[in-house]
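With one protein chain held back, the other chains of the complex are shown just where they sit.
To keep things simple, chains are lettered A and B as they appear, and every chain counts its residues starting from 1.
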Amino acid sequence: MTFFFQNVINALQWGSFYAMIALGYSMVYSILMLFNFAHGDIFMVGAYIGVGVATVLVTLTSSGAIVLPGWLILVLTILISMFLTSFVGMFVERVGYRPLRDAPRASAAITGLMIGIILETGNLAIMGATRVKFPPIIESVTYNIGGVFVTNKKIMIVVISLMFMFALHQFVQRTKWGMAMRAMSFDYVAVPLMGVPMNTIAAMTFAIGSALASVAGILFGIAYPVLDPYMGIVFGWKAFVAAILGGRGSILGATLAGFLLGFIEIFVAMVFPSTLRDLIAYSIILLILVFRPHGFFGEPYSAQLRL
Amino acid sequence: MAKCMKILVLCLAIGLAVSPGVQAAEKAIKIGINAPITGDIPKVGEGTKFAAQMWLEDIKAAGGLDVGGKKYPVELVIEDNEAKAESAVKAMTKMITEDEVIAIVGPQASKQAIPGGEVANNYKTPMISPWSTNPDTTKNRPFVFRGCFLDPFQGPVLANFIKEEFKFTKAAVLYDVASDYPKGLAEYFRQAWEKLNGPGSVTAFESFTTKDADFSSQLTKIIQSGAEVLFTPQYYNEVALIVQQAHELGWKNPIVGSDSWGSAETVKLCGKDCYGLFFSTHYAAAGATGATKEFIDRYNKKYGYVPDDVAALTWDSIRIVQRAIQNCGKLTGDIKADRQCVRDAMAKIKEFEGITGKMTFTEEGDPIKCAVIVKISDKGEYEFYKSVCP
Partner (left out) sequence: MKNTDLPEAGKQDTFRTSLARIPLLGWLIGALVAVLLEHLTGLRLAEALLLPKVPVLFGLVTMLKTPLLIPSSVFYVLLIYILPTFIVARLTRPLTNRLSAGLFNLSPAVSAVIHLGVFYAALHLWSEISDYRVLTVKLTLIAIMLTLSLNLINGYMGEFSCSHPGFMALGAYTASVFTLSLFTDSRMFGTAVFQAGYGPFLFPAALILGGFTAAAGALIIAIPSFRTRGDYLAIISLAFMFIVKSMIENMEVIGGPRGLGGQPDYANLPAVFVWTVLCVWMINNFVQSVLGKALNAVRDDETAADAMTVNTRQTKMTAFMFGAFWAGIAGGLFAHVLRYVNPATFGIQNLAEVLAMVYFGGLNSVYGSIVGAVSMNLLGEALRPLEIYKWIIIPLLLILVMIFRPAGLIAFKEFNVRNLIRPRG
């Protein structure tokens, strides 16, 4: 039984990364009906920005210039990185997506893909081939609860990501901007005619998605402190799967699909030989789609899709 | 039409006038470097490039390469293989047919070295892969050599070491199923371990896929299986994650690794978690003496970090190429004949004193070399622990 609960804990942590990245993906997808293939790399950039901010704060503290406790450093790192990364997102939108809003949908996906490659290679060119270690902000403490090992990091990661997901949900459901976003995802053509500023909403979507990706990046850096320029690729594609699996226009759906993906990957490795993990995990996803072709919460839509 | 012709004639004239009037210098000896500068393992490419460039400096300082009493200028042709098999083949073909290199150092990882070796052998161009430990790289390829020992040797070395050192009987293995080096080594280790301790002594044989960062599920399984030691033949970036996560999940037993741990990065990324662990490798940086120390100090001064085994092996390999060219005696200028000559000279090299140990090639082109077991000290240095020779 401890074996099972241990894996539940593992899966919760792993799933929260997928969920957070899938959220940003899902927002762009539901509001603009576009794939944001640069999202995985925005996650990578967010993690690197996080490293930069955290390093500055840690060195300032250790040199005695300012005195900050560990948790405050973490909070500051997250907030500053969110702010900075949201500009990366808006930049991607401005360069890669806005000029292509009336183009075939896939063309914007390609610009996103290409911006992603530029971010990766640019990072490699600037930072060099050395992998970056995330500075240890929090000392890891392991608790043994009846044979199940939990670290303070794991709890923190799950709590922080749930917090942000809840905040996003509130924002989308309760604020005027959130309403505009929901309206936009409901009808892409008519809503801008009602006076909703399309460009602002699009930029905001990208900014929020990127900010979330940067939170995911920092938490990822804390849990798995080895960063490299290509770390976002697989994450980006898997989040893409989660976003569509969750259903269009559903924050809850994307969150659940992210966690589901994490659970499937962890539990398949637990039950079956781990060499077969990808094979079985993706077969399960294929099966889910056969029976629920519109994802979990998405509405079946017959609206005219552009190419 | 006439106007057009006039413009063309003008272009011709300008072209001729602008064409550089430099005299064709003495034909340089070209050595190809096929390295993964971009892609999954850029650090490997960087180490290769740096070591080769350091060697080139030496040659330039000496005024060229002395072959048969004549000094030749040397040129390096460095090609990026993007850590992809097809790109390695393209780069290989380009260097051999276009740049007319006399010999090639690289590709490093077996994934590129196996198809790359095929090309080199087909074109009868000597190639030496410093780092590829897979037997297939040199098998039935007279023109392909390597600078390191092989997986079938390393696996048993580690199994014996663990048996002797800790007296354990149950081991677990965690490896990357999508990458052929860890997979090959994991299997050789399992064979050797089960030969020593009987079938079923490998209690967990778990895998993951390249680019994974979370190994908690596999590690939980390994801990459950009651293994006494964990063997993980992974690259340095994954080592840091595996070791840390294992400790977070309550693993307290030793973790043992292979030569792929031997990067300066391992300890930097892993920190205290890796202290006290063992791995087998080609050379130990800490406590090195003589030429090895000289190389390490020089590299460290120039590039700012202690060279890993890739750099050291590349350094040895390129010097083997140099020795082979010099032993060849005389370069005819006919690239085909010269390549054959270099290949024959390379096969004859005996007791080459490299910084990673003495080397003599077998008929397959594999060196007979000792493996070194290294312990990561409490200061994070790679300490020589013991040496195992075939």
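For the reader, a short list of remarks on this structure follows.
One rule holds in what follows: contacts are C-beta pairs under 8 Å (C-beta built on N, C-alpha and C of every residue); 3 or more make two chains touch, one makes a residue touch a chain.
Note that the coordinates shown come from a computational prediction; the quantities given were computed from them, not determined experimentally.
Partner chains of the missing chain, restricted to those shown and counted over the full complex, are A, B. The residue from A:Val8, A:Ala106 or A:Met179 that touches the chain not shown here is A:Ala106. For the chain missing from the display, the contacting residue among B:Thr93, B:Asn253 or B:Asn300 is B:Thr93, taking the whole complex into account. Annotation: of A:Thr59, A:Gln173 or A:Ser283, A:Ser283 touches the absent chain (contact as defined above).
On the side of chain A, the interface with the absent chain consists of residues 35, 95-96, 99-100, 102-111, 113-115, 117-118, 120-122, 124-125, 233-234, 237, 240-241, 244-245, 275-279, 282-283, 285-286, 289-290, 293-294, 300-302, 304-305, 307, using the contact rule stated above. Where chain B meets the missing chain, the touching residues are 1-5, 8, 11-12, 14-16, 18-20, 22, 24, 37-38, 79-80, 84-86, 89-91, 93-94, 96-98, 100, 110-111, 114-115, 118, 123, 134, 136, 177-180, 183-184, 209-210.
One rule holds for everything that comes next: only the chains that are shown with their structure count from here on.
By the touch criterion stated above, chain A contacts chain B in their complex at residues 3, 6-7, 10-11, 13-14, 121, 124, 128-131, 133, 136, 140, 142, 144, 149, 151, 153-154, 220, 223-226, 228-231, 233-234, 265-267, 269-270, 273-275, 277-278.
Across the complex, chain A is touched by residues 37-40, 42-43, 45-46, 177, 206-209, 211, 213-214, 216-218, 220-221, 224, 237-238, 240-241, 244, 247-250, 265, 268-269, 271, 305 of chain B.
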